[in-house]
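Please read the structure below before turning to the comments.
One protein chain omitted, others in place.
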């Protein structure tokens, strides 16, 4: 059954940055069409709570799947305390992933939003697509997946708010600069909504199709409970999302403005 | 779902004899391996009761299925009162049918026991198997399927208790006579159990493999309720039967001796 | 052909969104209505915000799912704002719950002007603190809640009952006697439990959760069938409805309308349109000219 946590041993833990660890699981899939797609997410059960987490690594050769988690609260701290061989429940994949179109793409990830972006960078490079990727974070020791994406053959552009590595400033500023000189067939992005909002505006200005991965509070993740429905379309982020095209995002009026907590109360960003 | 009555219009009604009518239904099957086999039975629901009935006709070309019912009690009288276009519930097929082995077979049907036997005669003749068939009944106007089996190319030998048509005497006597001159690879039979008991003895005497179709009170017909279990093997006539090989019948100690009523009480034949 | 009236409210067809499914926001309710539902029922809310249970709140089982969301809702004040944002044409029932007749009545009167119908959730099988099935498993408490709400509002009141009782008829009659204008049958079944074999833990954080999905249909149908014989008020059937065949079964058993929930997991909101089309085709084929002619005909044989 699909919607049941599969309790598995953590095969490997990779410390990606000061606050981010990647948890690798064995992931055997009989049919290659059942393989997860970049941008899809898993529900991770630590036996106290269950949260949606983007897939940050898909390796069909090694038959491995990775989930990257940033230590920000009770749930993620507990998961960060786990060791290789410890267990987590994992169900999914869920949602609609990125849709690879075109031969030259710009990928922009902010903070832990780099997780699905890096997965998509691997995916695009595997298919010979040219990729410029902006990995953005507050500071240099929070930059994610730089080496991995370089090894994949992507053109990696670091970007830190404090200028400790690469471009100094926001990811949007870096995108703006790039778009002055470069043409892209597609922009894909995941990160803080205000960042993605800025990128959407730039993409529109330059008439470049764009896809964005959104995050909302999840409960069932199977399209039933309505917890992750967004205004004004009513779409379920767990089914119709989490990746939306720019023209869809335009209809999501709450995008960049507010999200809902567990009770359904709207909270501004 | 398999175990749900499919309520269908009766397409055609054929009066086969004084007391027997055949009810024809449209029977479309997508996969030819889903087609019923001779010897299998259906559960027929007349909206008052539901009874097991042997399949008496399988026509994959016309996509028709026939059930022959002898008027003997409340249920069959009600069904006999129906007209073409009226409805019956029908579920199945159930059970294990006849297993066609060899190139020359003897088929023996007594009374309404001719229903599965005639189906098997069609089946064998379709496959070029040589068939001698004994159709036995009390009297000539109760003989069943004579023309149909002749048209199928079987060598039809009538047999009546009162001698009004063909051989005068019991089917067993006719079989005994035949086996003195003829060799058969297989005997198949359906009819009164005492008749089948006699045929089993003759088949053993002549070392001819034989199959027999048994009848027991049915409730669920899906192998659960235990109503049709036979002594001493415990086999379910609806699943392990209704057709058994002679060596199996030998293990069914109640064969030819008794059967059980709806309460499970044994009743001698 | 599919139009019905339930408690004098006209619906374009007899399908309704079941409470607790995609019903937290005006946006999703609007979407479901546009997808073909005859009416929508909100997620249950009450006087105060409630964050519900920790995840996992839902897990799949053979034949459906079990869930214990825990009646999460932002409270009536916030929910009123959602109701204001509903498209004007949307026919909507507010599902409300509370711990006492007074709380039910208070919440009801606060939203009365903003909805067409009220549905009293006295039957959530996993609610905390005396809400939910603690009421709906007791005929007297059910009577008190319905009575209190009926006194405080003038719009029609539907009572949603739990099947998890010894004598459903007694409770149905009690709700009818208290003035309930209709009944919704059934809330989720059980509750049920799912245990993870690796850890031997119950999967749901609340351990047990109400069961929904195709497997509960026979039981929901029996509830409708038996209650139909016992009360005069209309019944809204719910439980495992996945296609128009299921809808017809419920109508035949005695339901005047139906609700669809878990099927949305498989087919999305578009299920409502699919069911409506299938139902209309069925009615034409069988010569039914209006939905009402199908209601309860299994009893007339």
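The first chain written gets the first letter, and so on, giving A, B and C; residue counts start at 1 in each chain.
Keep this in mind: contacts are C-beta pairs under 8 Å (C-beta built on N, C-alpha and C of every residue); 3 or more make two chains touch, one makes a residue touch a chain.
These figures come from a predicted structure and were not determined experimentally.
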Absent chain's touching partners (shown only) are B, C
Sole residue of C:20, C:64 or C:234 that reaches the chain not shown, by the stated touch rule:
C:64
So that we can see where the missing chain sits, which residues of chain C does it touch?
61-64, 66, 137, 164-166, 189-195, 197, 199-202, 207-208, 211, 214-219, 221-222, 225-226, 240, 245, 248-249, 252-253, 297-298, 301
For chain B, which residues reach the chain that was dropped from this view?
1-5, 7, 43, 45, 47-51, 87, 89, 218-227, 229-236, 239, 260-266
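In this text, only the chains that are shown with their structure count from here on.
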By C-alpha centroids, what is the most central chain here?
C
Centroid distance [mean C-alpha coordinates] between chain B and chain A, Å
66
Centre to centre, by mean C-alpha position, how many angstrom separate chain B and chain C?
51
Residues within chain C bordering two or more other chains:
none
In chain A, residues with contacts to at least two other chains:
none
